[in-house]
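Only one protein chain is missing; all other protein chains are in place.
For chain A:
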């Protein structure tokens, strides 16, 4: 302790003690120089690292993209990490079945044509039991018997009917996937697959970061990115501001399939409207004057399925949409319409002095590994080109 104090005072240019060994002094100097060199090196390296932010409303697929990055450009998930996802996946199952069960009850009370939401008598007891489990603090292990019961309830017509009204409840997107794989999930030696992990729904809170380089194998790129993932619900957004300094690119996720759903944190607000307002807010941030914007129109796979049955104009923002054709062409039309709307928002909220920032729109579905890989290669290319361009100018 005393020695350290001496060192500090010594550094300040005061003579601390005369009997100090000059050799020790020398070693000390050597050490501090080494530390200084390291710090310098690191800060140099820091400069090369590009900061990427994943922003977007809740449940827009930010964390799924984040997981994909981990899978694609990092070591991926080892067995321990995969197994860490078991409780998450099981929690997803229990919570989903509870939401569906309670939702069917609610719908049967509120809607006029309620008979189809009434669970058959033989499944009622199972439903009550599962609902109770879903509301408890610690979930039991998903045994074969429990999985069987959940599956029975899932197959119940009332539950299926409720599921088709899922946009009014907060049913997670992974519902169908997990419900169809219940038997596998309940295996005693179950290890989640990559797909399971990608499908697992976890509400992110706070900030998570990861560092990666898109071209892992041949190291040609050399570009290093640090990607930040954040929570998207309203309460989480107050934390974003801490990350806004020095961002190279914002990856804004917008789940385009959610045009008929309401927010998790506010049942009275359409998710698409919220996304629009949020996008406007982010675009106006003074910190992002020179920041590139990568807009991911996410969940295209779900969008594709939804468009034929739910018209796009249920959402206030897309009120003026008129379906022109059917089938695949219609999906394309709808997608182009949404894309145009987002483009409009971008240009309306980009002041003339900021026009030189990069803006790109990508069609993604975060679950599709190949697509995400391709998209990221494109993002990487755009950003590198942008850097070269800036370097050339300077």
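Observations
Criterion: a contact is a pair of C-beta atoms (placed from the backbone, for glycine too) under 8 Å apart; a residue touches a chain by one contact, two chains touch by 3 or more; residues count from 1.
Convention: contacts and distances are computed from a predicted model.
Entry comment: the absent subunit's protein name, as recorded by UniProt, is "G-protein signaling regulator protein", drawn from "G-protein signaling regulator protein", "small monomeric GTPase", "Ubiquinone biosynthesis O-methyltransferase, mitochondrial" or "Ubiquitin-conjugating enzyme E2 2".
Remark: the omitted chain is touched by one listed residue; of A:133, A:263, A:278 or A:345 this is A:263.
Residue A:208 is the one among A:49, A:118 or A:208 that touches the chain not shown. Note on the undisplayed chain: of the listed residues A:155, A:184 or A:239, the one touching it is A:239. Check A:115, A:138, A:164 or A:348 against the missing chain and you find that the one touching it is A:138. Hidden from this view is one chain, which touches chain A at 84, 87-88, 91, 95, 135, 137-138, 170, 202-208, 231, 233-236, 238-239, 242, 262-267.
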